[in-house]
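For this depiction, one protein chain was excluded, whereas all remaining protein chains were kept in their positions.
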Amino acid sequence: MYAYDQFDHAMVASRNAEFRDQVERRLKGELTEDEFKPLRLMNGLYLQLHAYMLRAAIPYGTLSADQMRRLAHIARRYDKGYGHFTTRQNVQFNWPKLSDTPDILDELAEVEMHAIQTSGNCIRNVTTDQFAGATADEVADPRPYAELLRQWSTFHPEFSFLPRKFKIAITGASADRAAVKWHDIGLVLKQNDAGEVGFEVSVGGGMGRTPVIGKVIRDFLPEKDLLSYMEAILRVYNENGRRDNKYKARIKILVEAMGADEYARQTEAEWDRIKDAPIDVPEEEAARIKAFFAPPPLEVLEETNASVDEFASKNFLFASWLNNNTNKHKVPGYVNVTISLKPHGGIAGDATAEQMELVAALADAYSQSEIRVSHEQNLILPHVPVKDLATIWADLDEAGLGTANVGLITDMIVCPGLDYCALANARSIPIGQAISNRFDDMKRIQDIGPLKIKMSGCINACGHHHAGHIGILGVDRKGEESYQILLGGSGAEDASKGTILGPGFDEHGIVDAVEKVVAVYLGEREEGEEFLGTYRRIGAQPFKEALYGTH
Amino acid sequence: MAKKIKGPQMLIANRLDDGRVVFFTRTGGWSSNTDDAAYGEDEVLESLLERAQVFVANNTVIDLQAIGAVIDGDKAFPSHIKHAMQAKGPSVRADLGYQTSLDWEQA
Partner (left out) sequence: MALINFTGIEAGNWTVLAEDEQPTEGAKVAASVTRIADESEEFFAAVGELGAVVSTETAYADLAPLLNKLSFVAIEFPAFTDGRGFSLAVRLRKDLGFKGEIRAVGPVMPDQAMHLMRSGFDTVDVADERKEAFEACAARFKQFYQSDYRGAVSIAHARHSSDESRKAS
């Protein structure tokens, strides 16, 4: 993992001192709320429905065990004993007091964390593949580049007041687990014919009320040129993005209006002028950062373990967990374990302080003290020896963290919705709970197979409903909560936009609707065909008929 | 406050210090309990707003809004689902609703 040096520490410490001063001035009345609001937002502090909400960044979803323990401590001391992991690999605390937030930020800084640029019209936390550096299907580890981007984007002199927020995602694997095509900038690591590492660059992806899949503007950008190319893309956006209407201010609207070819042309023209300026880092700096992400020294182990197999043969839930919640590691004898934060009937993405501490302890014991957070709101223990899986599962299961549903219908993305969020129009969490209760049968959901439900409580789409195989969008229909259903979205390498099937349902109707959709799939699927494949083959019509009749 | 609301209204705000949702009360203070909330329309509402503004000016509360209210007996409750949620706390964590967390409030 990256470790701060004196420069990084100084940066965060200065920021925290500044924020402490601003909070004091606000509490004394020297700053008005209008003046203070943009300042607190730049430090991730929102005012939500019930209280303030602090969003701390988990850069590229990587946490150490010590950092996780600190999050647990913050949850317990300053909040109500829990935190919420988000689709942007951040963590949110729902109940902090304004007067406590400077202390919370200092507590975070002690473990090299911050809340800088987790809000505002700036470059947000860079997200990536939760299995980065630990997966068999990877060209290169994306995290060093994500760290470079983190540093470069922090307090950028020119790009801190963009037309709108700006999100960058990067992946190094052929399977896209970071939804890169749905980001303002998506970067995919690749090798050219000469064996050099670089990026395919796409721009203009985004969700919200106008879902757009990003377009590739450069097939291969040499890795050494990453930052100057980003500067060129951002300058074109900062100068030309719309500022008259916040719903048309994202880069996706500009790219659509200009055309991706013209956006590429302007970017390349600007890049030509600046690529020799000292924007990109020296080679020694790239090497310094990469060294922090060197693969852990793992001794090759047996691929299988007799006692683990034996336990799996006797315990159906453990066998299911092995099947669904572990992913192949690049070193034989190891796996990456996904800890589901979607217990059936529970709140997606929430973890209690005790659960966080257990995960930290397991990370110390079994995963090189490393933890990852996925955009699908789960936690990951990377580099875990196969031989230890039975012990780990037993510990997780006892703490309510053993659900074997990763990648299945109950492993839903669910935004906080109207239970917490000031922007929401409808609740999301209770719908998620009702669906997972309805499908609370491991045999049944494994028979249904891979199926991603993604749910948002408003058009802003924090719950990625456009990218769900089944998407659910909560809307306000004349003062009542109503839920629309979308089918056919994907956030993976085959990215696609879901299509709204028809009129919305009430909170009970939507659960029945999901069940009917699943029934159509089960009736129509061909041997070995997953939900998305069936939908793409047969189209929306059979699903519409099942939900709305033939008219 | 841009939208014209018909009928009785009550005043909602967040406390500056802890962000907690509070309602302007009949005795001219703030309470998280809607049972204490003042309500009214027209001139009565105007006068409530005027008194409540003082607390915005002296940095006790922020985000002051007049919101639609349903009156039951002599008690007001927010009519819109969003503000009802603010009055009750998250529907999914009954253990954290305002009425059940007075200890936290006083901490």
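Some notes on this structure:
Going in written order, the chains are labelled A and B, and every chain counts its residues from 1.
Just so we're on the same page, a contact is a pair of C-beta atoms (placed from the backbone, for glycine too) under 8 Å apart; a residue touches a chain by one contact, two chains touch by 3 or more.
All values derive from a computational prediction rather than experimental measurement.
Although it is not drawn here, the omitted chain touches the following shown chains in the complete assembly: A. Screening A:161, A:247, A:316 or A:548 against the full complex identifies A:161 as the residue touching the chain left out. Set against the missing chain, the residues A:99, A:151 or A:210 yield one that touches it, A:151. Interface note for the absent chain: among A:3, A:194 or A:277, the touching residue is A:277.
Here one chain is not drawn; of A:235, A:444 or A:516, the residue touching it is A:235. Contacts to the hidden chain, counted on chain A, fall at residues 5-7, 10-11, 14, 17-18, 21, 35, 38-39, 42, 121, 151-152, 154-163, 235, 238-239, 243, 273-274, 277-279, 281-282, 284-285, 288.
The rule we apply is simple: only the chains that are shown with their structure count from here on.
Centroids built from CA atoms put chain B at 35 Å from chain A.
Against chain A, the residues of chain B that register as touching in their complex are 14, 16-21, 58-59, 62-63, 80-82, 85-86, 89-93, 96, 98, 104. Note for the complex: chain A touches chain B at residues 26-27, 29, 33, 47-52, 80, 95, 97-99, 347, 418-420, 424, 427, 429-430, 433, 476, 479-481.
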